[in-house]
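Here we show just some of the chains, and they stay where they sit in the whole.
Chain lettering (A, B and C) follows the sequence in which the chains are written, and residue indices restart at 1 in each chain.
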Amino acid sequence: MAENIRVTVWNEFRHEQTDEAVKKVYPKGIHAALADHLNAQTGLQAGTATLDEPEHGLTQEVLEKTDVLSWWGHTAHGDVSDEVVRRVQKQVLSGMGLICLHSAHFSKIFRAMMGTNCSLRWREANEKERLWNIEPGHPIAAGIGEYFELPHVEMYGERFDIPTPDKVVFMSWFPGGEVFRSGCCWERGHGRIFYFRPGHETQPIFYDENVLRVITNAVRWSAPRVRMSTDDAPNVEPLEPLA
Amino acid sequence: MAENIRVTVWNEFRHEQTDEAVKKVYPKGIHAALADHLNAQTGLQAGTATLDEPEHGLTQEVLEKTDVLSWWGHTAHGDVSDEVVRRVQKQVLSGMGLICLHSAHFSKIFRAMMGTNCSLRWREANEKERLWNIEPGHPIAAGIGEYFELPHVEMYGERFDIPTPDKVVFMSWFPGGEVFRSGCCWERGHGRIFYFRPGHETQPIFYDENVLRVITNAVRWSAPRVRMSTDDAPNVEPLEPLA
Amino acid sequence: MAENIRVTVWNEFRHEQTDEAVKKVYPKGIHAALADHLNAQTGLQAGTATLDEPEHGLTQEVLEKTDVLSWWGHTAHGDVSDEVVRRVQKQVLSGMGLICLHSAHFSKIFRAMMGTNCSLRWREANEKERLWNIEPGHPIAAGIGEYFELPHVEMYGERFDIPTPDKVVFMSWFPGGEVFRSGCCWERGHGRIFYFRPGHETQPIFYDENVLRVITNAVRWSAPRVRMSTDDAPNVEPLEPLA
């Protein structure tokens, strides 16, 4: 019997405590909303961690028991310690999955994994988003039709400053005239990384059926295939006799 | 008339001053050997910068006048300041070319651009290396035949912990039984990055005709196509009327 | 002094002769409009070839003197002989550039180079298209701003059945709600291939300043870096003594 995939849902968890509009949509925090959903899925078990816990809740011990880490940050990227970022990066290179949601495009961990600035253009106008599924065979798109829509979102538009993704699974259309690579896959070290555009603190995006399906699929897709450090640079003996 | 490509050849420049074996091969330093060669090429002009200069010789002003930065580091990667690394990274994302040579696989700047650990296996046994040219149409391989050989090298073997390159131009064969992706291309932001395996401080690798040809080609290939910051994340107005 | 890049502009050249609406926009044919523009550019010289010429105007001799072949086909893809397609494919693999325009997505040569079906969704409603420039550093985007618009086009929407491109230079937005990978780059053998979405027989797309700029850039980008057959599979002697 296969073991559960252990997810740690990380959340900055600041504006849910200070902003009534956010609190109203996510009373227990975005992390709780996501973890509740994931815990209801077969084969997944989710815990949470937040910025203001010691070591942001991401001790070495926690990370070693985490198969997939999902990340939401928005207003306090700079408060995340560089040491924790390095620790998370090392785990991703060692095989842990990483899912970065919406405003996490500007998180330290996403930028460290990408090597780029991850900038984009944006607008808050509660406009619609249509996400085209351009890789229907990709596991992250399982159960998603030709496209799906979100009625009210913050817009993110290109150019998105990322390395060319291995696969772009979703491409977004916005009524204001922009497009965006909204579901992007990379592999780094032995780990898999998925960036997913939807999500907002004042919109119930993380209750949307399709959004939750994609995140759930992404958890399964990014679960470790292997767990192995990439730290060693061994001095090795020749395998063949040298002249 | 096209302007010259301005190269800054960066060198740690430590073992040339302390180690007689190195000093004998590169009496003025690896940087001087490379810059001398590049300055003899049509359309190129090369300056140098070294670790122990103020700000490692890589002030904002120097970087803004640099089209392509080549990097050699070996024993003192940790002495490079994080601030200078961030400054260089920002310039690469803005369009400056970056060429990382041999032991620069473990430099802070290469790891920051890659997002991976860049580990590999290695051996110093003065064995031969044969570099197969698997992309003869690539500008970096211009003038190189089906393969070229270096008689005495330090071996680097796979697995090399890098993101899958956009193009692998050279693949190396070693008599001790290893293989290696020896000439690798990436694009990050608006900049181009080339990693080239050959090079050693106690071997005259940087006087080899083919090695110099590849480095010269890589300078031309990685010269900026555009010079434009990726820092901005503008809040934009819709281009189409919103309902 | 560099030699000119020799372009052959291929056109089906059927509906210009039978359809008044097309003839009115392209009285001498789409090929003539494109060739006239290219011949006015520094360093380029363009000839033409059409379906109803012997061997479709694409004899071995013509192809060997062609650096870049651009292709327009629409209603008569099936009339192109398989032998000529194989001949063109071989030249692309040997280093000749190939630019496929708009409805050439369904041409035999594009499908042969891609290995996929190259299907897409489409609509003729004379709607607007906005092409976002997501690779401003790419030579094909030189001189193009953040986006450009075409007032009246035939819409092409995803999913476009193509291999993941090496680079997507342009992504299109359509008011009807679709998105499209509109400028796509691949390398096959020693040759470079560019697919460009804009173009229509009853709209003056091929007189648009930005469209012509992109096509001109694509000609320069896809010009041969090397001209070398990939046919040989030589039986070779070992380079090292075998035990």
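By definition in this document, contacts are C-beta pairs under 8 Å (C-beta built on N, C-alpha and C of every residue); 3 or more make two chains touch, one makes a residue touch a chain.
Bear in mind that the values here come from a model prediction, so they are computed numbers and not experimental data.
*Asks:* Please state how many copies of the single repeated sequence make up the complete complex in this structure file, given that 3 appear here.
*Replies:* 4
Assume only the chains that are shown with their structure count from here on.
*Asks:* Could you work out how far chain A has to rotate to sit on chain B, using CA atoms and steps of 5 degrees?
*Replies:* To bring chain A onto chain B, one rotates by 180 degrees.
*Asks:* Report the inter-centroid distance (CA atoms only) between chain A and chain B in whole Å.
*Replies:* Going by mean C-alpha positions, chain A sits 31 Å from chain B.
*Asks:* How many Å are there between the centre of chain A and the centre of chain C, using C-alpha atoms for each centre?
*Replies:* The computed centroid separation for chain A versus chain C comes out at 37 Å.
*Asks:* Indicate the residues of chain A shared as contacts by at least two other chains.
*Replies:* 157, 164, 166, 177-178 - these are the residues of chain A that touch more than one other chain.
*Asks:* Which residues, counting only chain B, touch chain C once they are in their complex?
*Replies:* Those residues of chain B that touch chain C are 95, 130, 136-139, 142, 166, 175, 187, 189-191, 224-226, 228, 239-240.
*Asks:* Give every residue of chain B touching chain A within the complex, in rising order.
*Replies:* Where chain B meets chain A, its residues are 89-90, 93, 106, 112-117, 119-123, 125, 127, 155, 157, 161, 163-164, 166, 175-178, 186-189, 230-240, 242-243.
*Asks:* Along chain A, where are the residues that touch chain C in the complex?
*Replies:* Contacts found on chain A: 130, 132-134, 136, 146, 157-160, 164, 166-168, 171-174, 177-179, 181.
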